[in-house]
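Only one protein chain is missing; all other protein chains are in place.
We just call them A, B and C in the order they show up, numbering each chain from 1.
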Amino acid sequence: MKTIQSDKFGIENLKITSTPKPTPGPHEVLVKIEAASLNYLDLMVINGQYNPQLPLPHVPCSDGSGTVETTGSNVTRWKKGDRVTTHFIQQWISGSKTPELFLSRTGLEHPGVLREYISIPETALVRTPDILSAEEASTLPIAALTAWTGLFEYARLKPGQTLLTQGSGGVSIFALQLAKAAGARVIALSGSPAKLEKLRALGADEVINYRETPDWHVEARRLTDREGVDAILDVVGTDTLTKSIYAIKADGFIGLTGNLSGAVVPFNIYDTVPANATLRGISVGSVENFRALLKAVETVKLKPVIDSVFPMDRIQEAYRYMQQGTFFGKIVIKID
Amino acid sequence: MKTIQSDKFGIENLKITSTPKPTPGPHEVLVKIEAASLNYLDLMVINGQYNPQLPLPHVPCSDGSGTVETTGSNVTRWKKGDRVTTHFIQQWISGSKTPELFLSRTGLEHPGVLREYISIPETALVRTPDILSAEEASTLPIAALTAWTGLFEYARLKPGQTLLTQGSGGVSIFALQLAKAAGARVIALSGSPAKLEKLRALGADEVINYRETPDWHVEARRLTDREGVDAILDVVGTDTLTKSIYAIKADGFIGLTGNLSGAVVPFNIYDTVPANATLRGISVGSVENFRALLKAVETVKLKPVIDSVFPMDRIQEAYRYMQQGTFFGKIVIKID
Amino acid sequence: MKTIQSDKFGIENLKITSTPKPTPGPHEVLVKIEAASLNYLDLMVINGQYNPQLPLPHVPCSDGSGTVETTGSNVTRWKKGDRVTTHFIQQWISGSKTPELFLSRTGLEHPGVLREYISIPETALVRTPDILSAEEASTLPIAALTAWTGLFEYARLKPGQTLLTQGSGGVSIFALQLAKAAGARVIALSGSPAKLEKLRALGADEVINYRETPDWHVEARRLTDREGVDAILDVVGTDTLTKSIYAIKADGFIGLTGNLSGAVVPFNIYDTVPANATLRGISVGSVENFRALLKAVETVKLKPVIDSVFPMDRIQEAYRYMQQGTFFGKIVIKID
Partner (left out) sequence: MKTIQSDKFGIENLKITSTPKPTPGPHEVLVKIEAASLNYLDLMVINGQYNPQLPLPHVPCSDGSGTVETTGSNVTRWKKGDRVTTHFIQQWISGSKTPELFLSRTGLEHPGVLREYISIPETALVRTPDILSAEEASTLPIAALTAWTGLFEYARLKPGQTLLTQGSGGVSIFALQLAKAAGARVIALSGSPAKLEKLRALGADEVINYRETPDWHVEARRLTDREGVDAILDVVGTDTLTKSIYAIKADGFIGLTGNLSGAVVPFNIYDTVPANATLRGISVGSVENFRALLKAVETVKLKPVIDSVFPMDRIQEAYRYMQQGTFFGKIVIKID
């Protein structure tokens, strides 16, 4: 079968090779992958930045969607033909995530989804909603689930509360869509007038161009009667965290999901104290969280925003396009 | 000023009389009432059923909306001309409700709103949203706040979860509207095909005619892949509670708001045990809860469903119309 | 190996027979059982009351503790010699309990622990704390875990809050011990002066003899400055639930665990509404909950109260002794 692998770090080393089709174990399912989607994580993995010790060759990419081909002897949940989507942290079924569960990630400790077939535990799959194509469903496992967990498992966002989103990456766009579907108010930040227009079209109640308004935290307070916003998913890091803290309401929630702008943030802990504000790391979510997200996707008929779809043989181009940062929504790889 | 009072229990004793305009104390506000809305509670009060010891004559009705006329010397939150709506449990500002706070209800321990002017503590008012008329805002203090507290403070309903509503009284319609605005799925129960149609027009995903389908709990399970529904606001009592318990999901929430069908419910506690289900009494909510509701009303542009508006001099007719139970939405009294 | 079975319902049909020693599957562990403990559930099972359709012959009893003898080929968590205790709902690992997980109970859907060896999934065992003997550990799986889940997962009891316990069965005594270890105040109810003395010796701050003080809910309110108690584990049912509701504080918690006095409780839902009180069914707990309980047991050095220990050949006597209801603490069966 066709498999995209890299035997060295670097986008230029991503190549299509031929590997044997895997055989599912007794509790595993063989899935014919039809689509995969990229996350920033994938850039950090291929650049050797995320885990320089990663064993090579490596099959990258964590988010895939497809159809059940065969099932192991003990599998009870799935049958041939079921449309399924992969879960990122394979062993994190529900409850608290322990370090031991964590190290079971598709595309890291386990091989990724940029290949025609994957053999995966039956508990590490979710049912693809009927309203979504495989391309659309492939965008959910990391970006949408991170937004879901942050907003609805941790921040417990209520209708009428205000969320501030940063930029137009996958997590931020899903957060905007989910928050609007949940009756919340959204203030969206971006540095591009064209993207701000798109964010508004997706439902953002207010938009702020952070290049024109670098003190966006002041503007966010002004837009909320000086109370501050109830929740922020901070997807950036160094450049934003201090301002996020200034913009947050008493008892508000700041979810930390990544660090596009650099990991080490000098921040003044004084600022969180008067606000009783919460900062919380979010590491995607459990299968139980994913199932809850899918019920929401079905109920509100959420349509993932796809920027572009690349065929397998243009994989290097897809990664480079992500690296540029000009996309709006998810970048999908068609597997066939 | 014109005041509706009853010097004996009974709808036939509701009469317009002339009383002196009240003078606000230092922390009070004089409000020109423009509209009031009825709740079942008002029927129980006027019939002497709710509190046979209620001192008479009594000015009934708990839900009012109007405009600030004058303010007491120490008032800082309001000024003449502000559009305001009354809060039901006047001293319950935030946090837990104690028995001592409870006994401060507009239309019970304190005189009601069926009069041209009311003097009320400045902390027992909320700002009327710009998008609502006084008639519309007058429908919120009991019915909408009960639905809000049940769904978003206690049940913490998430997008994609399923709510089951019962009938078409004020609480149930607000619950349906708020749940849909919050991205939840709604199964609505009614005994009337015409009302079921209206419920569907308001957004109900599924409707069940409980006359045709008396085992509605079985149907509710069927509609939820046999898992059961996540939340129910049980507004009825004897006729419904056992079935509500059968219909609820593991870890689900049943809010108890009243007992239209009789107070004493023989129910089998066994049934809640395997489900880990929660039953919780809801007694409207605090001012902090009301403010949270109003933010949701503004964000989702919620329009209260008004069945009919009566002038003050047809007050007996309004009460009798409520008694019939054929209405759909709120019954409003115009005060002028 | 020796196995206690019944081929018909009725205590008189509990007999020691010889059965083959089970062979563990790849994910299973063979445990040499050393002690088992009885719960009311066991009486209801043997009487055919709990599930008249239970397949017979049946190996009863849900709570066991012993030592790992051998492990299946894929087992990673346990090794020979490990001291382990069985979990009741075998497949409920963490998160929400679904109906499908529920039907995996030791001593019901799966054979019980009144036998020398049991083969059980490796995930359905917990490590026995060093400070407990097998006899002591065998008392935990149902009674202590029910108390734990009710008090610390659902009621979230805090230091200084007041718990009311009913009687001196396993759940109530564990609730008393755990609540005192957690800095809470305990009001203990019993109908026997001798038992009240023992409850006080275990740490109860206040005791009420419900025979002398049938209006114990009034006394409970008096003892809490009329505020009411924060939490109650109602283990009785018909005779107590209405009074429990009268005794509970605003926003208080009543856990429902069983129905010693009969299942159908006519209760007035009005009474829960002004209190915003919560009633919640408790069905023991998950493995994750059990592990949290064991950390508490170790930290506070909790010693289970054992009333008596019976050898296997006096099993009928043990069941009849439980039926009398004169015991104080847990009844243990020594398996050897």
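Here is the rule we use: a contact is a pair of C-beta atoms (placed from the backbone, for glycine too) under 8 Å apart; a residue touches a chain by one contact, two chains touch by 3 or more.
Being a predicted model, the structure only gives us computed values, none of them experimental.
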- request: Tell me the shown chains the invisible chain touches, ordered by label.
  value: A, B, C
Query: Out of A:N39, A:T70, A:S190 or A:T257, which touches the unshown chain?
result: A:T257
Message: One chain is left out of this view; which of C:L108, C:L294, C:M312 or C:I331 touches it in the full complex?
response: C:L294
Message: In the whole complex, not just what's shown, which of C:P20, C:P55 or C:P159 touches the removed chain?
response: C:P159
- request: Consider the whole complex, including the chain that is not shown, and state which of A:L189, A:V229, A:L279 or A:M312 touches that chain.
  value: A:L279
- line: In the whole complex, of C:V75, C:L132, C:L178 or C:I315, the residue touching the missing chain would be C:L178
- line: It is residues of chain A that touch the chain not shown, namely 96-99, 102, 226-227, 237, 241, 250-251, 256-259, 263-283
- request: Determine and list the chain B residues touching the chain excluded from the picture.
  value: 93-96, 286, 288
Field: Residues of chain C in contact with the chain not shown
entry: 152, 156, 158-161, 178, 181-185, 205, 292-300
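Note that in this section only the chains that are shown with their structure count from here on.
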Statement: Every chain in contact with both chain A and chain B is listed here as C
- prompt: What is the Cα-based rotation angle between copies chain A and chain C, on a 0 to 180° scale and rounded to a multiple of 5?
  reply: 180
Message: Measuring centre to centre with CA averages, how many angstrom lie between chain A and chain C?
response: 42
Query: Of all the residues in chain C, which ones touch at least 2 other chains?
result: 96
